[in-house]
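Quick one: structure below, then a few questions.
The complex is shown incomplete by one protein chain, all other protein chains being positioned as in the whole.
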Amino acid sequence: MASRHNPTKNTRDHTHSVRIITEKLDPWHELTVYQNEHLTKGQFGATATFVGTMRDFNEGDGVTGMTLEHYPGMTEAQLQTIIDEAHEQWTLDDVLVVHRVGPLLPGDPIVLVACWSAHRAAAFDACRHLMEALKSRAPFWKNETLTDQSNRWVEKNTDGYSPDNNSV
Amino acid sequence: MASRHNPTKNTRDHTHSVRIITEKLDPWHELTVYQNEHLTKGQFGATATFVGTMRDFNEGDGVTGMTLEHYPGMTEAQLQTIIDEAHEQWTLDDVLVVHRVGPLLPGDPIVLVACWSAHRAAAFDACRHLMEALKSRAPFWKNETLTDQSNRWVEKNTDGYSPDNNSV
Amino acid sequence: MAIKVKCFASMREYLDLSEREIGIDGIKTVADVWRSVAGGKPMPENTLCAVNQSQANEEFTVNSGDEVAFFPPVTGG
Partner (left out) sequence: MAIKVKCFASMREYLDLSEREIGIDGIKTVADVWRSVAGGKPMPENTLCAVNQSQANEEFTVNSGDEVAFFPPVTGG
């Protein structure tokens, strides 16, 4: 009977918190499996998640496909650093980041970020912070295939805090 | 080939967006089913979700059970109003709110809020806003059973934006 | 005709009243409804009132057929 909340802050191994995958990402299945394996029932009260999904449009153009390139090794290291920083800044029970690479189709989920904590402020704040940190610091690159079969590199992620921006 | 994002803002019926349930809430299963039924693949790029889960501790005491009471009719109406307001304020593809009532055990999910949009800022902002609005305006009440078998009403939800608060 | 009165959570226990109908005679406002069912008990600070499932204050006018509810601050989510 745990009557006190005491996540083992900053001392645990977070290596299971990062996964780079080439197969289809089913975020809700990932969450089910991860929560069963890694979270303790009754400890966490708040789970905030974000899923980025490939759209069939971007900057006014139809998009029919996408290839996600990454820097193997550095990607995992950067995500670990970002997650470690989040554990420093907030009291979190656990974090999960799953990112897909390789060829994708519209409607395919690209990224999942999830944060578990006792209270909702930490979960919300950390989830959003992690997502922004991932988009600005983790070495992934998107190459879009447009409806006319041409390809283009997405040039820049925009800030995700502005309500009028055009990024995901 | 949908190359333009155009959610039918403020004109659609949002009644399917609210569910009050007495059975066990599996948020990830709810999201899988709802997304398949109500969302269009390729339209949305961002999904932000929040799940509130019953802890086995609160305000320093061990908690062994909880009963969620609500005001049938007014609860659904208030949640609809809150969701309509969110659709006014942000460009959202869809919103889902599921709240459990009746007896619960530690580890049981209590509430799910999910927002789908083209871009992540709207999804994040709306999800958090909806959760705060639900906690401050929707007529639900928690009665906790403590480890000594005594019962007490949770007296007040606290603000969820402060990093040091004690609420979920 | 009558007014339907509902109480929830700690208010249900405080007034020992879950649901009840009262006559409209002498009732003009939400505060009158309270006096009619509270048996002299004061309204606790922070009490919330609703008329026909919309939040209302104590001065809100009540009509025959209305549903009036009293409850404490909400704690869902």
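Note that the chains take the letters A, B and C in the order they are written out, and that residue 1 is the start of every chain.
Going forward, contacts are C-beta pairs under 8 Å (C-beta built on N, C-alpha and C of every residue); 3 or more make two chains touch, one makes a residue touch a chain.
Quick caveat: nothing in here was measured; it's all calculated off a predicted structure.
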Chains in view that touch the one left out, judged over the entire complex: A
Residue among A:Leu39, A:Val63, A:Ala121 or A:Leu134 touching the omitted chain: A:Leu134
Candidate in contact with the missing chain, chosen from A:Pro27, A:Gly52 or A:Pro106: A:Gly52
Residues of subunit A (touch criterion as defined above) contacting the omitted chain: 52, 68-71, 73-74, 77, 99, 110-111, 131, 134-143, 153-157, 168
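The definition used in the following text is that only the chains that are shown with their structure count from here on.
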Chain centre separation in whole Å, for subunit B relative to subunit A (CA means): 21
Mean-CA-position distance for subunit C and subunit B (Å): 27
Subunit A, residues touching no fewer than two other chains: none
Overlap residues in subunit C, where contacts from two or more other chains coincide: none
